[in-house]
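Take a look at the following structure, please.
All protein chains but one are shown at their positions in the complex.
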Amino acid sequence: MATTAVATPVVRENYLNTNYGIKSWLLTTDHKRIAILYLISITLMFFIGGFFATLIRLELLTPQGDLMTADTYNKVFTMHGIVMVFFFLIPSIPATLGNFLIPMMIGAKDLAFPRINLLSWYIYIVSAALMIYVIVNGGVDTGWTFYTPFSTTYSNTNVFLAGIAIFINGFSSILTGLNFIVTLHRMRAPGMTWSRLPLFCWSHYATSVIQVLGTPVIAITLALVAIERLWHIGIFDPKVGGDPVLFQHMFWFYSHPAVYIMILPSMAVMSEIITCFSRKRIFGYAFVALASIGIAVLGFLVWAHHMFVAGISAYAALVFSLLSYFVAVPSAIKVFNWTATMYKGNVSLRTPMLYALGFIGLFTIGGMTGLFLANLGIDPHVTDTYFVVAHFHFIMVGGAVMAYLGGLHFWWPKMTGRMYNELWGKVAAFLIFAGFNLTFLPQFILGYTGMPRRYHAYVPEFQVLNVLSTAGASILALGYLLPLIYFLSSLRNGPIAGDNPWAAQGLEWKTASPPPTFNFEETPVVTWEAYDYEDLPKEVPVVS
Amino acid sequence: MFSNLPLWPSQASSLSGNVDLLYIFLILVTGLFTILVFAVVIFFAWKYRQAPDRHATQIEGSNALEATWTLIPFGIFMIMFVWGAAVYMRGVQPPPNAMEVYVVGKQWMWKLEHPEGVREINTLHVPVGKDVRLTMISQDVIHSFYVPAFRMKQDVLPGRYTTMWFHATKTGHYHLFCAEYCGTLHSGMIGEVVVMEPNEYQAWLSGNVNTGTLAMSGEKTFAELGCSSCHRSDTQGRGPDLAGLYGKPVALDNGTTVLADDNYLRDSILNPGSKIVSGFKPIMPTYNGIVNEEQLLSLVSYIKSLSQPQQGQPAAAPASVPLHTGRTQAPSAGNTKVK
Amino acid sequence: MSASTTEAVAQHSLQHHFSTMEQQRESTTLGMWIFLVTEIMFFGGLFTAYLVYRLAHPDVWEYASRHEMEFWLGTINTTILLCSSLTVALSVHAIQLGHRKLCAILLFITVLMGCGFLVVKGFEYHKHYVDGSVPGPWWHMHVERPDGSTMPAPNTYQLFFYLYFVMTGLHALHVTIGIVLLAIIGLWAWQGKYTAEYHNPVHISGLYWHFVDLVWIFLFPLLYLIAGK
Partner (left out) sequence: MEHISHAKTYWVVWAALMCLMVATVVLSRVPMPGPLNTLIALGIAAAKATLVILFFMHLRYENYTLISVVFVAGLFWLLIFFGLTLVDYASRHVLGVPGH
């Protein structure tokens, strides 16, 4: 059959069709292509991490450790944590959406250091490959927290290589952050002042500050663990007068702010989606922007609230508890401002908005339960139990992953030029929200009744709640598989989206979808405030 | 409730009620605000849902509102902090004269030693209505001693003693969990705390084979290791006299002062060169690798007992401690510090 | 070099996504400074550990520094690094004025001094190895008692030496990276890759070398000069 599939002249040149072939992708310095490379790699890591999560939930269906051995279970939850935290959540929004959008949002042709951007992806790939090698070769069983002296002396698994993998991965994160900071300072288009900057950029700026200042510390800490394993002696070794609690200080100095590396970009996405689907400017722009910076700074002052029962002094516990309450304030400010943004808006509940509203709900619960853990009276009882597990999953999955999916839906037409199926999008959003709550709400009760985390087998009285949790997880898994399917299918079958399918404000919508290689035909000049929806269509259009 | 669906842990210590009250307060306050946020979000999404005739009103923001929702949460947070801090400070300071139990954690079991010399594994018997202080150390990795019914948890570290105390209020059997991930059988490092009536407890104690109190075995170790040849009560000793040492400040030769607590005693046995008592020479050899954690505990217990009132005399501990009455030895390991 | 060639080199050196040379120069300089800040935090982990353990074991630190550190070798190395910072600064100055060969020669001198630093450090490490003050299986260090006899050093002494080796080792690694970097940049400068208009790689490599110097400026008193004799 003769085909007439000849490229019609209507198809404009864009970053996807400008050239083809593996080499043009692997050697690209285009931030948009690098974002796509990241998107593919972190999606792979997400499903690897999700596979381990499935195993965990299946094992916990029954109180006896019957599905796998204790050692296997310990490796499974460790690798779930490592893969999800270091290889999915931390790069998730910044390296994909941030990478793709920041230059466009500020009217630049690319990030300040395109080759370093590519380098950071390669570093990520090397570290991820090393981690997968570790997983295939027996795994690691220290928990993602690598607490000494278990990790340095007592574990018989591949702690050394896992530590090195995360060490390497850190540089990928640092280089991304460095690139963003310089880009935001030096590459803004004429007229794009700081007060006109989209809040997406503000939040990513705050994220980058944390990446640049925090990540080196986890790198040196894990390097010390790795050296201690090789050398059989080290500064965390109590036998020579070392203090294992010092490891925890150094670990959490990064790993607590790392939570904000995950959540600040989610807040970045929120501000864009909520304004667009309410057709309104953001309520209290300056407060939302400064709250991001406030979180980045205060986030570094609270790390020892992970260590209230670890043997730190009571006075240190008081100081860190107090500071932890401080950091809750800017997060609360953000939630209130997003809510207020909807007031007197013209709210359309399209898929990205559903994720955004889901985010507000789940993040609020996650944040509120954080107040319990910052509380010195309650934390000694609930720390290291499922209460903590539930709390940080509300932040990292209910918050960060919801926002990541919301952002993907929002900018999918920009990235690919195609629209996904709206009905399936809504179905998936509801499944994820329902499945998530069913999975993690019972874990709060489990935690307060005393089920410790990282338990392979548990006492029988905890079974009912665990069964509920596993049931929720299966709904959640289904919810996560759906977008994979309809996104892929939209690449071929989705309707052409057009340059600005949501009639959204922001420079990224003023160029073609997908954008041309250098983003704009000519450097834009910005004369308007962020989220100036006054003169845009009063409704979100429907693409079909 | 269903027997296999506990929604609330049992309350069995003097702390449980305080923690639960605070917990309920937090649930009410945060629940109220969570419902408020949910309600407002849902209300706005419905009230301002997309309609053909609706035009969004552009609103810049409101400093008054921002101030309100900054200051009100902040004020509430401070109430939470202060209340929590009060509960916590009570929870970390063991009352004087608490009966003392020593805990050694190892992969994957709990070893517990009563001052009377009774040893148990994975089960801790304690009398109801009495302050119990645990001095804990790990032989290998970090563990965490967790009794949900007492609302108490404390990490057990290698190389350093940590302390936890409780006052059981209800007899019964309660879960004891290891809450800090410690390797293969972490989830098997569980046991129970048995809270008994004091007289039952007494009966239980005397029903157990007893090789002498912990302090007595410490004294034996002290002699066997030859410690007594230098640490003597007369002025001939090449090492400091240990009688009455515990709980007192010690002047060091570098001009600083340390408190002679459990950790100091332990360090001085394992790393004698690091803190030299003023006026003495750094000649003591290290006992690192020679004595194990249990022997160390017995030595510490013995040295503590040297700060107790003279043997044979009635213990200075209040009469409400019937535990030691009638016993010939009164080296109560309770931390009656000599002030 | 004629004005038009210089112009061409400058044009060629401007990457596509920057509008002006000035923007490019400011961006790369800022990028390097941010990288140096990450380096501060990288060493910061070790300095924190140093601080904690020094406060916990002041006597160990004092004794080890007084009796085991090679005071004069440390001083020589400090001198070498301070001088090498001067040569790097002068090389940047030379290229700012367009003296390509002078710039390259000064960079090569810096490289030689860097190598000299590593050689001296090697002698020190060897000395510690012979003395048994390398922690781990090689450890057989002895300390002197007040009466002049010796006894095996308490275990806590290993903490000092562990930190000493990790800190100076990490620093030496940075020196090595700096040597390689400056050698390459020197070679390129010799070949005429940089001009008075475009020489930012020389500048930011110089920043890196100064940072290596800065770390040593603090390591020197913290490891070698603890106790007054």
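A, B and C are the chain letters, set down in written order, and residue numbers restart from 1 in every chain.
Here is the rule we go by: a residue touches a chain if its C-beta (ideal position, glycine included) is under 8 Å from a C-beta of that chain, and two chains touch if they have at least 3 such contacts.
Values in this document were obtained by computation on a predicted structure and should not be read as measured data.
J.: Using the touch definition given at the top, which of the shown chains does the missing chain touch?
T.: Looking at the entire complex, the absent chain's contacts are A, B, C.
J.: Which of these, A:249, A:344, A:391 or A:456, touches the one chain of the complex that we don't see?
T.: Reading the full complex, the residue touching the unseen chain is A:249.
J.: Who touches the missing chain here, B:162, B:187 or B:301?
T.: Answer from the full complex: B:162 touches the omitted chain.
J.: Who touches the missing chain here, B:116, B:180 or B:261?
T.: Here the residue in touch with the unshown chain is B:261.
J.: Footprint of the hidden chain on chain C, which residues?
T.: 22, 25, 29-30, 33-34, 36-37, 40-41, 44-45, 47-48, 51-52, 55-56, 75, 78-79, 82-83, 85-86, 88-90, 93, 96-97, 203, 206-207, 210, 213-214, 217-218, 220-222, 224-229
J.: For review purposes, identify every residue of chain B that touches the missing chain, sorted by number.
T.: 92-94, 135-136, 154, 157, 160-164, 258-259, 261-263
J.: Mind pulling the chain A residues that touch the left-out chain?
T.: 185, 209, 213, 217, 245-246, 249, 253, 300-301, 303-304, 311-316, 319-320
As a convention for this text, only the chains that are shown with their structure count from here on.
J.: Think of each chain as a node with edges to the chains it touches; is that a line, ring, star, complete or other?
T.: Graph shape, chains as nodes and touching pairs as edges: complete.
J.: Which chain has its C-alpha centre closest to the mean of all protein C-alpha atoms shown?
T.: That would be A.
J.: List the centre-to-centre spacing of chain A and chain C in whole Å, with centres computed as mean CA coordinates.
T.: Inter-chain centre distance comes to 36 Å.
J.: Just give me the whole-number Å value for how far the CA centre of chain B lies from that of chain C.
T.: Chain centres of chain B and chain C, defined by C-alpha means, are spaced 46 Å apart.
J.: Among the residues of chain C, pick out those that touch two or more other chains and give their numbers.
T.: If we look for residues of chain C contacting two or more partner chains, we find 57, 155-156.
J.: Got the chain B residues that touch at least 2 other chains?
T.: Each of 271, 274, 288 in chain B touches at least two other chains.
J.: For chain A, which residues count as touching chain C in their complex?
T.: 108-114, 116, 174, 178-179, 181-182, 185-187, 212-217, 219-221, 224, 227, 231-235, 239-243, 246, 249-250, 518, 523
J.: If we count contacts the way the header does, which residues on chain C are in touch with chain B in the complex?
T.: 57-60, 143, 145-147, 151, 153-156
J.: Using the touch definition from the top, list the residues of chain B that touch chain A in their complex.
T.: So the residues of chain B in touch with chain A come to 2-9, 18-19, 22-23, 26, 30-31, 33-34, 37-38, 40-41, 44-45, 48-52, 54-62, 65-66, 69-70, 73-74, 77-78, 80-81, 83-89, 91-92, 107, 140-142, 144, 146, 148-149, 151-155, 157-160, 162, 175, 177-188, 190, 271, 274, 288.
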